[in-house]
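Removed from the display is one protein chain of the complex; every other protein chain stays in position.
Take a look at subunit A:
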Amino acid sequence: MEFSNSCSSFSSSSLDSTKPSPSESSVNLSLSLTFPSTSPQREARQDWPPIKSRLRDTLKGRRLLRRRDDTSLFVKVYMEGVPIGRKLDLCAFSGYESLLENLSHMFDTPIICGKRDRKHHVLTYEDKDGDWMMVGDIPWDMFLETVRRLKITRPERY
């Protein structure tokens, strides 16, 4: 089966970063790959995919700034009174519930969010400003942006 004049080497599944061969039948100097690629990523063409310049520029800018997909966010977790802490990837959890579940499992005791009292271990966190705060007040994603480390408080003693 014949393939049409093609940039068939222009394939997202190819692993090497060699330039696609120009199509055999036309001299496309305007499409010449004039963007030397300093990164191992494949070069992006300026005319494919067919999107407007504004979107193209937005996405290019984003590529420079964004973290890698599936970021991990490892934070230290301490149980109050225990000198050796643990480390936990917060991105592995979908929200507060799964976080608490996991922590409870990790430290082998039920842990909750909320007011300190005599019975429960309450989860707190240190935020960007260095303040210690109650876990659970702000939306999960906002929490991920600001949390630096976690501390599980012991039930209050009087």
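What we mean here is this: contacts are C-beta pairs under 8 Å (C-beta built on N, C-alpha and C of every residue); 3 or more make two chains touch, one makes a residue touch a chain; residues count from 1.
The rule we apply is simple: contacts and distances are computed from a predicted model.
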Listed names "Golgin A7 family, member Ba", "GPI transamidase component PIG-S", "Protein AUXIN SIGNALING F-BOX 2-like" or "AP-4 complex subunit epsilon", matching UniProt entry of the absent chain: "Protein AUXIN SIGNALING F-BOX 2-like"
Hidden-chain contact residue, picked from the options A:56, A:86, A:116 or A:149: A:56
Interface residues of subunit A (partner: the chain not displayed): 2-8, 10-13, 23, 25-31, 41-42, 44, 46-56, 58-63, 66, 69, 139, 141-142, 145
